[in-house]
Structure formats: C-alpha cells, structure tokens
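Only a single protein chain was left out; the remaining protein chains are all shown in position.
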Amino acid sequence: MAKNDTKNDTAVLRMHCPDQPGIIAVITEFITNNRGNILYLDQYVDRVNRIFYMRVEWDLADFLIPKEKLQEYFHTLYASRYNLTYRLSFTSHRQRMAIFVSKMSHCLYDLLSRYIAGDWAVEIPLIISNHPDLAIVGKQFDIPFEVIPVNRDNKAEMEQREFELLERHGIDFIVLARYMQVLSEDFISRYPNRIINIHHSFLPAFIGAKPYHQAFERGVKLIGATSHYVTSELDAGPIIEQDIVRITHKDTVEDLVKKGRDLEKIVLSRAVEKQIQRKILTYDNKTVVFS
Amino acid sequence: MAKNDTKNDTAVLRMHCPDQPGIIAVITEFITNNRGNILYLDQYVDRVNRIFYMRVEWDLADFLIPKEKLQEYFHTLYASRYNLTYRLSFTSHRQRMAIFVSKMSHCLYDLLSRYIAGDWAVEIPLIISNHPDLAIVGKQFDIPFEVIPVNRDNKAEMEQREFELLERHGIDFIVLARYMQVLSEDFISRYPNRIINIHHSFLPAFIGAKPYHQAFERGVKLIGATSHYVTSELDAGPIIEQDIVRITHKDTVEDLVKKGRDLEKIVLSRAVEKQIQRKILTYDNKTVVFS
Amino acid sequence: MAKNDTKNDTAVLRMHCPDQPGIIAVITEFITNNRGNILYLDQYVDRVNRIFYMRVEWDLADFLIPKEKLQEYFHTLYASRYNLTYRLSFTSHRQRMAIFVSKMSHCLYDLLSRYIAGDWAVEIPLIISNHPDLAIVGKQFDIPFEVIPVNRDNKAEMEQREFELLERHGIDFIVLARYMQVLSEDFISRYPNRIINIHHSFLPAFIGAKPYHQAFERGVKLIGATSHYVTSELDAGPIIEQDIVRITHKDTVEDLVKKGRDLEKIVLSRAVEKQIQRKILTYDNKTVVFS
Partner (left out) sequence: MAKNDTKNDTAVLRMHCPDQPGIIAVITEFITNNRGNILYLDQYVDRVNRIFYMRVEWDLADFLIPKEKLQEYFHTLYASRYNLTYRLSFTSHRQRMAIFVSKMSHCLYDLLSRYIAGDWAVEIPLIISNHPDLAIVGKQFDIPFEVIPVNRDNKAEMEQREFELLERHGIDFIVLARYMQVLSEDFISRYPNRIINIHHSFLPAFIGAKPYHQAFERGVKLIGATSHYVTSELDAGPIIEQDIVRITHKDTVEDLVKKGRDLEKIVLSRAVEKQIQRKILTYDNKTVVFS
C-alpha cells in the first residue's frame, strides 16, 4: 500500500463527547466542506449520561486535507473545543492480528478459513500457543506458529518473548481463540481494548473455569458464549457479542461442550469482524457496536 | 391535549431523498439553529440506490418556529430544494388505532393488555369484527365493538359502514389482528401504509390460506409469522417484522397452530409499537424500521 | 366431569428409577396387557447417574383396571420392586391454579387470555395480590381477586390467610406472575415443585433485585427470563424454561424492562403450559421437560 495513494482509501473516525447541540452538523460539515464523501455514518446519543457517540467513514479520493495532516487538523479544530475522545484510522492500513491458542482448534479454524477466503481485510502473520498440538494448523495455512510454553512460574519471562514476537510482527490486536492461560496485568495494559477473548458461557453467568460443567449442574435450558475485551478482572471486560443455543435435559456435559463449540467460534468471529471493521467503541466498561 | 402547548411535545420528521453531500448537516442545523433540542436521530444511506433516509425527533419546548407553521416553513425551505419525501408529525397527537378481528382472541388480548397497561401512546376507540364472538372482549376493556358481517356479496356495502365508523372515530391506522376477510382495493387505497396485518407464516413462504397446514405438509423445522402493511396484492406488502420458532417432527398441525399463536401476537405487537413510535418508513415495497 | 366416567379420560404416569434392563418393556406391557391404549410415551436415560425417566399417557376407555384401584395396583406390582419414584394423575382432573400478582399486569393478562380462550385444561379460581391495583383485571375476567397486604412484619399472619384461600379453592399449584414478595420457607414447603416463578433474568446471572439494572450495568448484549420452581433458596430452584432477546447499546434500562416484559410473559406461560400438561419431572434440583 503506497502511503500517499488515497484511491479506495477511506478515513474512519470513531468518537464520543458530551452531547451538545449541533455536534453532528459540525463534524459532517467538516467532512463535506473539505470534499470528503461520507460513505457511512452511525451515531447514538446516550440520553441518560448525555454522551454523543459517532462513527463516520468517508472517501479520501477528493478530500482536500492531506491524509498525513488530517489527525493534526482534526485535533486542533475540534478535539478540545468539543471535548472529544476519538480515534482516527485509515482503511488502507490493514490491521495485523495475532491469534493465541492452546489445544482446541475450532475457533482457530473458523478464523483462518475466513481469512484465507478473503472475507476479512486483515493480516494474520502470527499464531502463538502454549502447546505444540496445533502447529499443524499453522503449517496448513502457512502462518508462523510459535510455541511459548508459558506457565505460572515462568510467565514474566515467557510474556517477554511474546512481546518481542508481537512487536516484530507489528501486531495491532490479539485474539484469544480458546487460549487457556491468564495474561498478566502488564500484558493486558499494553493492549487496552485490543485483546479479544471468547468465554464459553453467557457472562456474567458461570465466570471462570469449566462453565459448561457449571451450566450442567445448574440445569439451565440455554447455554451461551461471550466475546469481550480482556481487562485485568477475569471475564469482566466490555462485552462485544453474545449468543445462546437451546439445550435440554438430554444433553450431557459432553453435549454442552460440543454444542458450545459452534457458538464459541461464531461469537468470536463476529467480534473479530467488528474489530476489523473498526466498528467498536468502548466506554465505561461497555461497548458501542455499530451495525 | 391542548393544541398550543408544546411542553413535552416533540416533532418527528421521517424523510428520504436522493443522497447528497451535507444533507444531514442541513437538516440538523435547521433544527438546532432554531433551538430545537434533538432527542433522537437515526439515518441510513442506501448506497446502491443512493437514497438517504432519516428519522429525527426534537423537543419543541424552546423551538423558535411555531408548531403550526413548521410544516409550511420546512416545506418551503427544504422539500423541493432537496427533493425530499417526508412526513412531519407531533407526538402530542396520540394516534387513533382501530382493530379488526374475527374469532381468534390471542392477538386482540395482546394488543389490549399493552394498551390498558399504558405501554403505548395510542388510543384504541374502536374494534370491528365480522363475527360477534369477541364482543365480550370489547366489553371487558370497555371499547366499542362493532359487528359488521362482511362477506363476498355485501363487501362494498359493509365496507361503507366501516368507513363511516373509521371516519367518525378519527382513526389514523388499522390493525388486522387475525382478521379473516380480504379488504377491497378501494379500502386499501384509502389507508396506504396504514393497515398492518399479521400473516401466520414466514413470508414469502406459505402465502394464502392455511399456512400451518402448508408448513406441516412441507416438513419445515421452523415456523414463522410476518407483520406487514397491506397492499392490493395478497400477503405481498412491505414487511415490518418477522420471527420464527423451532418445531420438530413431533408437532402436529394443532401444535403448529398453538406455537404459532405466541409468535403471531408478539410479531404483530412489535410492528404496532413501531407504528405508534412513528419509526417506520416505506420505500419500494420495503420498510426502513429504525431502532 | 363425572368422576367414574372414563370416556376421554387418560392416565398420566411420570416416574423415575435406577436404570435397569427391560424397565420400559415392563411398564408398557402392564399398560397394553390391560388394554390401555398408549397415546404418548417419552423416556430418557441419564447415562451418567444411571436413572431412567419416563412419562407415559394412556387412554382409560377400555382399561381393565378400575381407575380408583390403579394407584394401588401399580404401587403393589411395581413401585418397590423397581424402586420407582412416580406420580400418577388423571387428565379428567382439571388442575386448579392460583395466580399471585403485585402491580405489573403483563404476565397476568397473558395467562388469563390463554385461559379464557380455552387453550389450557386448567381452572383459575383465584388471584391473590399484595396490592389492589390489578383488582380490575380480576373483575374483567370474573375471577375472585383477593388483596392480602403482606409485608415483612405481618408475613406469618397474612400467609395464614393465603393458606385458607388456597385450601378453600382446592388449589393444585401456584403461579407467581411477577409477584414481588418473598414467600416464607413454611409456605414453600407446603407446595413442593408446585410454585412456578418468573425471574426477569437469564439465571443464574443477575439473581435478586433489579436484574435489568444489573444487566444494563454489565453491558450484556442479550437479556433473558427464567421460569423455575420456587425453593427456599432465592432464584435457585429447578429451571423449567428460559429464553432471551437481543439488545444493543441503544437500549436504556427502560427499554430492557419493556423488551423483557414480552420475554417474561412467554417464558412463564410456556412453563405453566408444561405444568398443566403434567410434562415436568424434577430430580436433583433440575427438571426433565418432555416435549
């Protein structure tokens, strides 16, 4: 991708600010007056907390402000005046995603089959695992697969190796595809709202280990899966997507595990897709997910 | 409702027009410059057909343009310049809804129980039926229940009586709550996009009579219900809402009818609620339903 | 229904026992050898705990064992030999159901509209409330509505009055239709697995008060409702039915409450229907719900 070529390049602005009259007009005029063609606009006002959220995407082909100056201009003209929290991205930058796995392959295959089919505008240059079992999958898809045998005792040292790999591969965000290790606070703090996990329950029910066993014990009639950003509190980060499937008294724990796999992979992939499309905003440990 | 009191009164604009740069800024500035406080804005651009859709609602408390002049001002200033198709309403006008029923009560009870609980900002001054069976329900809820024994032979005459009743009660829109008579083209043309029907199938599957029998015969694994605006072509009007429920080989036709009832009443009530909230736009035999 | 008339009368046997070879043959032969025509049989074996569950229903028209002797015969011949836990009922006995409500009417209307339409083979001779607000609904449907203003201080005394009413009306089971009072342990122990409650969350998430507020705070993407038998531990009894509805960041707490109402009434009514059909078995704080 040539840096100054804006053909087919678009800018994506995700922002929130205190709600105020005319804010939507101010931003859309800034774009259209500078000959940006708005391709997508979605906004939402939280009336209770009086916060305005918006995602707007525009074509840069005829845009008058040079791409490399856009951040500066926007910041100077609007950010402090309207007290904006925002993030400006360019779709010409294909994000780079690393996948962390352990021994279960269903989420990994689901992610990679979308990737290889070209469904997603993303690069996946790296898979990291604490076990060698799924190295074969890396080979199948020709993606570097690094085994980092992290455990409780060597976590700091092993995570250091992980940071180096993530750095070297220019990773933008991380997907935990049924990765069975808890990340350190240090690790999490380096990738705020950039680590997506799949938890195999309908959070906040059945936090922690063995949620299908917990669900079976409780005798629920539906099981769920939840994709969320990882924060330092276990299974408590901002929820991106959830879904459920119906079960009956006939289902054993093994049946729940089996039915759950389909749920997990779809719920995780939906979240990853929204991340790739830059359609998620976070605020107050919640997400705004635009359609 | 006092006509000139704008306390708690809001204006609702539903519009569509050819997509054009800055249209959202033009409309929102018109509102905010005249001291209207925007409470809700949702918009959507059909990129394929290049049409801009918007629903915006604003508080009239401090609005500078008198309510009774708003239509004229808006029309003069914007309608032809931007080639708008639009509809301007005031929430202080509680819409008046008539319900048509035959012999089945489940949709009728569902509508009335929401009405009497105060869930809906609507008036229901009239129930019309081609059978006397449900007159008792009218009595329970103290709503005039008129029996108009329409059939194929007397349709024109009976519909004339219906028009008079609808006129006399100032009816804004009509809900067919499992009403088992086909309306004439003349009738339908008097209430364009203002007659909501519930069809007991997942349209366009199983159009016409006895859809549950058709579904049973075909051996489907899900049954559905569809609420839609009535047009002159049977079961072919713009779809407002659909939902389904899972069935199995164990379900008889009677089971489908039973399971379908819950679906029908919920799917119909969801559509009626959107109608009451003025959140539906129609275009090209489809609906845009804002959330 | 005359008590000795077995026309259209059927027997329903719900049972469980340690799994053992041939148990299904033993029971079905007992019925068919005595000229009972089996109308419905559903069975299930919990392979992990080795328990056999069955529900079998048969026509009594030509059955050789007199109805009033059936319990004794069955008990003598099979109960101890096969270590059965069982319950024998006759569908000619229309169960009598009491509804407890507080101030919200949506579940009450949903139950009564099914009742009055004749969808359910049940009698509803009594509504009890701790508030007078919904007395009007009792009047609409011509069902005795008793106000028992129970609170923390007078609970024992007020429950005594409730017992008398339940006794006098010959109540078989109780439905808490958004009843906002906690029943005493004494009360619960008198109606084991015969009090059905609707909790407005996807249990075990959001136990206790204000589940929609809790759901909003946590930022979930689905909300749920759960119908369950009441036990002495709050919201922890055997789950009968659950369902969910999708929400988004746009939904306020009030929207959750509104969307939840439809869920609550449907999930409660599904459980009540299974109870009326005598299709629920309980074991180990779980339910087996036959289709």
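Read from first to last, the chains carry the letters A, B and C; within each, the first residue is number 1.
One rule holds in what follows: a contact is a pair of C-beta atoms (placed from the backbone, for glycine too) under 8 Å apart; a residue touches a chain by one contact, two chains touch by 3 or more.
Owing to the predicted nature of the structure, the values given are computational and were not obtained by experimental measurement.
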* From A:Y109, A:F163 or A:Y283, residue that would touch the chain that is not displayed -> A:Y109
* Structure fact -> Filtering B:K69, B:R152 or B:H249 for touch with the omitted chain leaves B:H249
* Absent chain, residues of subunit C that touch it -> 21-22, 24-25, 28-29, 32-33, 37-41, 43, 45, 47, 246
* Residues of subunit B (touch criterion as defined above) contacting the omitted chain -> 44, 47-48, 53, 202-206, 218-222, 224, 238-244, 248-250, 252-253, 285-289
* In the full complex, which residues of subunit A touch the absent chain? -> 104-106, 109-110, 113-114, 116-117, 119, 140-141, 248, 250, 258, 261-262, 266, 269, 291
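Just so it is clear, only the chains that are shown with their structure count from here on.
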* To do: Sort the other chains by how far their Cα centres are from that of subunit A and give me the top one.
  => C
* Structure fact -> Chain-centre distance (mean CA atoms) for subunit A and subunit C, in whole Å, is 43
* List the centre-to-centre spacing of subunit B and subunit C in whole Å, with centres computed as mean CA coordinates. => 36
* Please list all residues of subunit A that touch 2 or more other chains. => 47
